[in-house]
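A single protein chain has been omitted from the complex, and every remaining protein chain is retained in its original position.
Chain naming follows the written order as A and B, and within any one chain the residues start at number 1.
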Amino acid sequence: MIRYLAESQRWLRLAMLATGLVVALALPWLVYPPVAMDIAVWALFAVSVDLLLGYVGLLSFGHAAFWGAAAYTSGLVAIHTGAPYIVGVLAGAVAAAALAVPIGYLSVRRTGIYFAMVTLAFAQLLYFVANQWRDVTGGENGLQAVPRSLFGVDLSDPFYFYYAGLPIVLLGLAAAWRIVRSPFGRVLMAIRDNPARARALGYPVDRYKLLAFVLSATLAGLAGGLFAVNHGFVSLQEVYWPTSGKVVMMVVLGGIGTLWGPILGALLVVQLEDFLATSGFDGIGIVTGSVFIIVVVLFRRGLWGTTSHLISLWRDRRRPPSPRPPDVDEPSLARELEKA
Amino acid sequence: MRRTTTVAVAALSAGALVLTACGGRGGPASSGDTKISGDKIVLSVLNDQSGVYADLSGKNSVEAVKMAVDDFKAKHGDNAVTQNIEVITADHQNKPDIANTKAQELYDRQQADVILDVPTSSAALAVANVAKAKKKVYINVTAATTELSGAQCNKYTFHYAYDTYMLANGTGTTVTAEGAKNWYIVYPDYAFGQDMEKSFSTAIQGAGGTVIAKDPTPFPNDNFSTFLLKAPGLNPKPDVIGTMQAGGDLVNLVKQYNEFNLRDQGIKLSVGLMFITDIHSLGVDAFAGTTFTEAWYWNFDDQNRAFADKFKQRTGIVPTFAHAGNYSAALQYLEAIQRAGSDDADDVVAELEGHEFEDVFARNGKIRAEDHRMVHDAYLAEVKPASEASGDWDYEKIVRTIPADEAFRPVGQGGCTL
Partner (left out) sequence: MPDGTDAVVNFLQQCFNGLVSGSFYALLALGLAVIFGMLRVVNFAHGACYMLGAFGAYILLVEAGVDFWLALLLMPLLLGVFGMALERLFIHRLAALDPLYNFLLTFGVTLVLQDLVKREYGIQSQPYPRPSALSGSVDFGLFSYPAYQVFVLATSLVVCGAVWYVLTRTRVGMIVRASTERPELTRALGINVGRWVTPVFGFGIALAGLAGVLAAPMRAVNPLMGADLVIAVFAVVVIGGLGSIFGSVVAGFGVGLLQALANLYAPTLAQTLVFLLMAIVLLWRPAGLFGREEAPA
């Protein structure tokens, strides 16, 4: 998909973008509005994780720390200052970024799987802190009655709030897009593919990784802050590790390193959960876990990635294969996605 | 080539749209048209059907509510305000954000007139805010937080069955009054545990006892040896350990309490929050002699036993307080509609406020107008050893009845302004 994107025409990208916008604008008509906003914020959250996973090669299994910290911050700002919701959401994003600096600094020293474990452990630390810090977070009861206001405009109907919150989500997605397509983004991908070479070329690899980590956390924070305002409360669930697992699942399901994939993954997972909640079906973990296993083992590119790979295979079947440079030794996520 | 790709991409998005449309019912909330036709009453049960509270309440609470509907119809016959009564349910999976969304959906999309049950304090409070915003009735049966009738109370929210104050006060006061003056309290270090500890300490001191020491424990935790081993060494030696742990932690603590033979050393065990399902899962003998406050017990008197039999025929299990509580809440709600002649939320609230009643769940029951706290007689229970049980699920011996006006937090102390 990455290779594919690089050679695609501009108008095709515009077409995809247009389709995406249409879906985004029409969503609250098709889906229960609070769920529509949920899909949007989870999509941004998933994209933030994909930014790290697909483009830097770092699996953060503790991103709930940023989502949750931002949610609490946004909620507290809304409750204590009554400022327009945007202020709270931005404050949340700032809080997430601030939190990401020390965590990132300690985490990027390790790579690959180590990084995943360390981020998971830090998120767990935050969970216990949030639990203890009851005066601020409400502890087990959660932070309740988070208001939402915008200079007197009534936002209580979730249908209209969706349109108030959508621009924030779109901005975040656009930012992710820009980061990936910038020179900075290309360095990140170079680091992902061959860190030794990047270092040899003189790039301060750890600093780039840290910056990417902070940017990713900021986007997750933007999503989390909006989530808090949408639901009107924040609970410990938002900083608990299964939330980190859920967003990773969305990314894997949708397709690592595609940005569109995580959006699709978010849509599917949120809808699935909503459906299972009313259907009375008693095996949510089995379904999600099995789907996850199947995707990881058989469809590593995820839904979006597999689809576009199949399309490009079909498209290229008439063309002779172009010569490719020999693989360098270290396997990397992107290369594996393009192999087999 | 480009066209096929675009078509494929468009198809994918369309497919996604179709998928969402399958599940969704979108569009803006019909403004103004939220009044349900008086011809149909919809009772909804929002609870945990797959997690920690599934056994305590869960799907069987829906059955309990259906029993209430049947009994209501049977009692009023043709004079019932309507025969068209529906019971629906949703599973919030112990996740407050799902509870929040489902509550909105139940009120908006499924014309629910009332939401019942809702365990887990964070979910319970979230739904209270939804009820306030939607101006629809909400009767919480299984959450413990006193906030529902305290700082976060609102006109449309009622708190039924129990809360942390009732539990702590019941056990703390009664056990101290019965002779256990010196207490060592162990509590999990989070909102629920801290609340319970405060209430317990107040109750104990109010009854003339002393809290010798109190220790917060990590939550969750599986090794309570530190605390349990400390107990015999305290000076003066405590007569009883008060534990506020719940669920798996309680199980761990009780196992270890037995391991260290503290009962033989003269240190009894009182539990802040215990459900009959906990006793069942750990085994009676592990808990034998333990005291706790119970909201309702099936084997207390003939009326309870009759209800339990009917319930068991329907569901195969003996009812817990949650099931009986849901039955009662549904019944009282329907009776309030009957009296008001309408299911308009404000009318029903007016009928519920101040209402005094007796039913199978509530003895000396009253719904306080000041804070919407339903008060009733509570019971101090002691776990029987297996040898004394008269049958399946006969785990408890009711030692004392705590009258309704003593059992709950006095009006005005919770910070509720209605």
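We adopt the following convention: contacts are C-beta pairs under 8 Å (C-beta built on N, C-alpha and C of every residue); 3 or more make two chains touch, one makes a residue touch a chain.
All of these numbers come straight from a predicted model, not from anything done at the bench.
Colleague: Per the definition of touch given earlier, which of A:L51, A:V118 or A:V270 contacts the omitted chain?
Modeller: Checking each option in A:L51, A:V118 or A:V270, the one touching the absent chain turns out to be A:V118.
Colleague: List every residue of chain B that touches the chain not included in the displayed model.
Modeller: 50-52, 54-55, 189, 215-223, 225-227, 229-230, 232-233, 235, 247-249, 251-252, 255-256, 259-261, 277-278, 280-283, 286
Colleague: Which positions on chain A touch the chain that was left off?
Modeller: Given the touch definition above, chain A has residues 57, 59, 106-107, 109-114, 116-118, 120-122, 124-125, 128-129, 131-132, 195-196, 199, 241, 245, 248, 252, 282-286, 288-290, 292-293, 296-297, 300, 330-333, 336 touching the missing chain.
Basically, only the chains that are shown with their structure count from here on.
Colleague: Measuring centre to centre with CA averages, how many angstrom lie between chain A and chain B?
Modeller: A distance of 36 Å separates the two centres.
Colleague: With touch defined as at the start, can you tell me which chain B residues reach chain A in the complex?
Modeller: Residue list for chain B touching chain A: 1-2, 4-6, 8-10, 12-13, 16-17, 19-21, 23-29, 31, 49-50, 59, 89-93, 95-98, 100-102, 104-105, 109, 121-122, 125-126, 128-129, 133, 145, 147, 152, 189-192, 194, 219.
Colleague: Which stretch or stretches of chain A touch chain B in the complex?
Modeller: These residues of chain A touch chain B: 9, 11-12, 15-16, 19-20, 23, 26-36, 38-39, 131-132, 134, 138-142, 144-145, 156-160, 227, 231-233, 235-238, 264, 267-268, 271, 273-275, 277-278, 280, 282, 284, 304, 307, 311, 315.
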